[in-house]
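With one protein chain removed, the remaining protein chains of the complex are shown where they sit.
Entry: chain A
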Amino acid sequence: MSMFEQLTNRERVFEFLAPEASPVDVRHGPILYLEDVNVSFDGFKAINNLNLTIDDGELRCIIGPNGAGKTTMMDIITGKTRPDTGSVWFGSRHNLLTKSEPDIASLGIGRKFQKPTVFEALTVFENLELAMATDKRILPTLTAIMKPEFRDRIDEVLEMIGLKQLRDKPAGILSHGQKQWLEIGMLLMQKPRLLLVDEPVAGMTEQEMERTAELLTSLAGKQSVVVVEHDMGFVRSIARQVTVLHQGSVLAEGTMDQVSNDPEVIKVYLGEEA
């Protein structure tokens, strides 16, 4: 009888009937959820039983020595690398392991690469235009027109990343720091729910670093941001919550102070430097 009631309950939406592009479900808190993830490359365990939870709107820093698996972790989340075992969920609805890279991008996960990659032959404006969250299929792209609201949105982001003066210059002439900001701007155009930022301040000057810190902290709350970074000073200046990775799994988690006083962490970091 109860089963009959369940089946005839008109308010119930069956899982398989829910639309594929349904919004990310964050009612349970986490926007990103990795559980028992394992990856090995030719026998080398790059990721080893990794468990990680990112809450909606959080700004999380991930640190760790070289080879700790930071970039591999990013690759898994964005669908570039498939783990051997484990599960990766975006919100509580989307299983990322079943999705392709473009699908994951259109679900709302944006990624900034370690090395700034912008389209050097295109102008700063065009770089942002391509990143805009629109229909990315072939024919809509061919017939796409530049609507005033798109232009406004691009100008808004240009303002945010401080590249308004360079709007119509080819991105190839930008300085290293400017390219990094442009790339963050491209991520913002996608209106992502989750931003993955890989070493944003590598090779930046002091002032550029400060600007980047401002930019990233202003994003948190609206978006969830995960920053992978080597530079401890920079991490200290933006981090609320820090995760330390070591040999493919989480070594410690907490505020910057908690983490930097953790004996295990000190051992790993000092051991590396010694």
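Just so it is clear, contacts are C-beta pairs under 8 Å (C-beta built on N, C-alpha and C of every residue); 3 or more make two chains touch, one makes a residue touch a chain; residues count from 1.
Here is the rule we go by: contacts and distances are computed from a predicted model.
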item: Omitted chain, identified by the protein name its UniProt record gives, among "2-oxoglutarate ferredoxin oxidoreductase subunit alpha", "Malonate decarboxylase acyl carrier protein", "Lipooligosaccharide transport system ATP-binding protein" or "Inner-membrane translocator"; value: "Inner-membrane translocator"
item: Options A:S92, A:T123, A:T217 or A:S249, residue touching the unrepresented chain; value: A:T123
item: Per the touch definition above, residue among A:V26, A:V39, A:V88 or A:A131 touching the missing chain; value: A:A131
item: Residue numbers in chain A that touch the chain omitted from display; value: 78, 101-102, 105-106, 110-111, 113, 117-123, 126, 129-131, 136-138, 141-145, 168, 170, 172-173, 186, 190
